[in-house]
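Report on the structure given below.
Removed from the display is one protein chain of the complex; every other protein chain stays in position.
As written, the chains take the letters A and B, and residue 1 is the first residue of each chain.
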Amino acid sequence: MSKTVSIITENFGKYDPSSIDSYLSIGGFSAVKKALAMSSGEIIEMTKKAAVKGRGGAAYDTGRKWAQAASVKGDEKVVICNADEGEPCTFKDRSIISKDPFRLLEGMIIAGYTVGAKNGYIYLREEYRHLKPLLLNAIQESKEKGYLGDNILGSGLSFHIHLYSGAGAYVCGEGSTLIESIEGKSGRPRIKPPFIKECGLFQLPTLVNNVETLAIAAAFIQHGVEEYLSHGTPDSPGTKIISLAGNVKNPGAYEIPFGLTLREIIYDIGGGIPDGHELKLFQLGGASGKVGDASILDTPYTYEALAKQGLVVGSGGILVVDDRTRVIDFVKSVQDFFIHESCGKCTPCREGNRQIAKIIDRFVDGDQRQDDLQTAERFANIMKNCAFCGLGETAQSTLLSAINHFPEEFGLEVAASEKH
Amino acid sequence: MKNIKIKIDNIDLVVPEGTTILEAAKKVNINIPHLCYHPDQAIKANCRLCVVEVAGSKKLTASCSSYVFEGMDVQTNTKKVRDMQKGILELILANHDQDCLKCLRNGNCELQALCQRFNISKTNLEDTVDALPLDNTNPSLVRDSAKCVKCNRCVDACQKGQEVHVLTHSHRSIHYNIAPAYEMPLEETFCVFCGQCAAVCPVGAIVEKDDTAKVWDAIYDSDKHVIVQVAPAVRVALGDAFNLPKGSIVTGQMVAALRRLGFNHIFDTNFTADLTILEEGNELIKRVTEGGTLPMITSCSPGWINFIEGRYDHLLDHLSTCKSPQQMFGALSKSYYAEKAGIDPKKIYTVSIMPCTAKKYEANRPEMVTNGVQEIDAVLTTRELARMIQSAGIDFTGLEEDQFDNPFGIGTGAGAIFGATGGVMEAALRTAYEVITGKGLPSLNFTEVRGLEGIKESTVHIDGLDLKVAVAHGLGNAKVLLKQIDKGESPYHFIEVMACPGGCIGGGGQPIKSTMDVKQKRIDAIYQIDADLPLRKSHKNPDVMKLYDEYLGEPLGHKSHELLHTHYHSRGMKYNFGELTK
Partner (left out) sequence: MNSTKPNGFGVLTSDLVLKIDGIIQTYESNSTRLVGILLDIQDIVPKQYIPREVASYVSEKMNIPLSKVYDVISFYAALSDVPRADYVIQLCDSVVCKVTGNTILRDAITELLGIKEQEATADGKYWLEYTPCFGACDISPAMRINGKVFGHLTTQDSVKAALDLYK
């Protein structure tokens, strides 16, 4: 596993995650101490230097986001840690929470201090409820030792962390929907404007960050950005925890430097496809991500190189599918996912998913009608353009990219030179 | 307020900051298609029909929820936009009961209008109407999920508008639906049947229960003597259905149309409105002078009665025991009228035309019985009357005016204003003042209780008594006053509550598209009727005087109590959890 690194994951296995004393013994909470000795502006400068794109998938520059959040006027601000991790084939946040919960809390405290928030909320997906006691304990012990609460370490900073539970809804991973859930309602996304950064949780200015983003912040505050920046590429500096799964010998959450190729990830780290099977396709970024095939395996895993191929880093999920799965069955299981997860409130997503699912079912059974493909593409485009939120917009990404990469599986005849 | 320069469809215009694209487009005569948008409600942005192209944006933009910015360049009718809009309509249609000919909203439906606009009908999408069972077990409303477009207008009306909180969106994805909790039929919920949901539904998913067939049958039945009474709020709204200007006063034509439909006699509910004032005014005086339960609250709005009987059943003593004008009329029709006309009450079929869906529920109450027969045999909403007139082929606008019949044909201005919020209060004050002081009022206009403000207050000085009154319309506002009473903090002697915003002129049975603008016009018309009438005080109604002389005796007398007063009871829908925690 020499291709993996350990900056974000450096504490994994090095301490007992249920004990703050164990964490302190390896230098824990030194990031918070360092941050409290810096100004908000200095921290923002460091974060901008680290150029960390939001790790939930939206990839918005964290330094810029923190700068915006800090500049919003208001005494009552809120930081939310998005631990909803609902994207299929994504379990990196689970690793961080289960193996290094205190670092996550440090990241939240630092974010709160930087933007001027007094309260932090962790929204933990229900499927990780077995990690709730661990997190609650970490919060409690941190309070007892003075790292949370009023007047943290005598600095005058007040920061409290509250743990809220999700209840099985992927759409609650979206910022405004998550906020609706913490407010005790069903998860239907909010109209924007107003934007969350001005009017979010309880109508307060709100900063939402992914678990991994917050963990990285704690890491480079603790050690400085230089080591972090020594990895990766000039355009995509640093490291990322990927979630590699599917038909690979060694599925798992691995921290890699940006710039490794997909081939290296799947075959070196992942150990390749088991039982002598061949790679059929891979999906990057979870169910809302597009698919790629073996022809682009040498693409470096960076935001830019992937974008050139029409792909995204997204949540960092890398799903490997071999020749045992038909493309159409793969597309169907993605469609099933979105039928289950759509919130249902807007026409294009609710009805578009309903109709496209029927068409895909016909393809699966082999009795598709002549105009079915055209109809599916038409309504997939309507969803992409007119849906209320990102779920509806990206639900058909897989279908559209599958049609593009594997036209023959949809009954389209394509000259060999055209196929990409 | 900053002014913003934008371009819509290559037309330059300037609008104030904070204007949405949809609103801005209206100013240059462009109607961007929409379904979930309603001018009196919060923006929902869920139908996505109102999408437009905004230069600089890759995706389409929902115009109802996007605000203008300096230099914004909008295109509302590009090929891309129209293709998307057509596609969205096709999606809606595929999950919509397309048997329009059977639907009550046929010809008066926003979805039909949009499909016509884009020339859309059945498409190549698989029709898959995924609906909950029909909910038609209550007397007032019918909910047909197969027609629901999930715009959420009814949810807004029920939750934000009326604060009754019965209708909600629930489940998700393809199971997303609008229904009460646990998909209970309305009859098993705290629904008050005010029909505000039906009033805003763009399609036929929530409609009034249609009783026109019943009424036609009665009219055809030679054995039955069919009489009809018409509420004050109908005559300023019926014209909507015949394309007359909103708020037109069509009393004469309305009576003429009813005559042509075949009713034996046509009476004016304004008469019993006056009668209600006599009874209720005296009841108030009695409570104030003899220490009865105060504040006393009016009882003519059945949506309101359903509300207090459901949620605040410990405060029922505050209600006036007077029946509503509809029911007072019904009671008289089966007693006084039957005797006077020499007809067996069993053969009298009393119909009322009401702006209200809850009146159907009220008419059905087991206690609303006189001489062994139901006081009111059928209630038709304004919408149903309009359909009957159209169905009979009557050219409404061409009719010569006709007049109400005796002995229930005279209504004073006080009775007429019952249709507007504050009207009952003003009518009561006109009479209470003169009855208590014995003097004439300097001005009959109690303007402090008029208008569309949610809660209005006034203090009237009557011979040393400072009578404090309040008027609420919309159940959310009624709740505020009830909570005050609960806390023992209510400063009022007398409160008027109308369930529907605007009062009866905004009732759930009025013509569709009754926005706040339209309601204001109807209110203006009501006060115009009042101002133009020679008699404007209930106690001066000669036929009401005659009724007391000939038959009732005196207000609050024995006969009055028997016929014109009622009692209330809890709807019994609450779990009595107290029993479990004893």
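By definition in this document, contacts are C-beta pairs under 8 Å (C-beta built on N, C-alpha and C of every residue); 3 or more make two chains touch, one makes a residue touch a chain.
Because the structure is a prediction, the values reported are computed rather than measured.
Visitor: Given the contact rule set out at the top, which of the displayed chains would the hidden chain touch in the full complex?
Guide: It touches the following shown chains in the full complex: A, B.
Visitor: Among B:Asp83, B:Glu188 or B:Glu448, exactly one should touch the missing chain; which is it?
Guide: If we include the chain that is not displayed, B:Glu188 is the one touching it.
Visitor: Touching the left-out chain: which of A:Tyr228, A:Phe337, A:Phe363 or A:Phe410?
Guide: A:Phe337
Visitor: If the hidden chain were put back, which of A:Val5, A:Ala67, A:Leu135 or A:Ala253 would touch it?
Guide: Checking each option in A:Val5, A:Ala67, A:Leu135 or A:Ala253, the one touching the absent chain turns out to be A:Ala253.
Visitor: Counting contacts across the full complex, list the positions on chain A that touch the omitted chain.
Guide: Residues touching the hidden chain, for chain A, are 85-91, 93-94, 125-130, 164-170, 181-187, 202, 243-247, 251-253, 283, 287, 319, 321, 324-325, 329-330, 333-334, 336-337, 340-341, 343.
Visitor: Taking the full complex into account, what residues of chain B touch the chain not shown?
Guide: 138, 159, 165-172, 180-182, 187-188, 361, 364-366, 571-575, 577, 579-582
Rule of thumb we're sticking to: only the chains that are shown with their structure count from here on.
Visitor: At what distance in angstrom does the C-alpha mean of chain B lie from that of chain A?
Guide: Each chain reduced to its C-alpha mean, chain A and chain B end up 50 Å apart.
Visitor: For the complex, give me every residue of chain A touching chain B.
Guide: 169, 171, 186-188, 191, 193, 339-348, 350-355, 358, 371, 375, 378-379, 382, 384-388, 393
Visitor: Considering only the defined contacts, which chain B positions touch chain A in the complex?
Guide: For this pair, the touching residues of chain B are 43-49, 51, 59-60, 62, 65, 67, 80, 84, 87-88, 91-92, 94-95, 124-126, 128, 130, 149-150, 152, 169-176.
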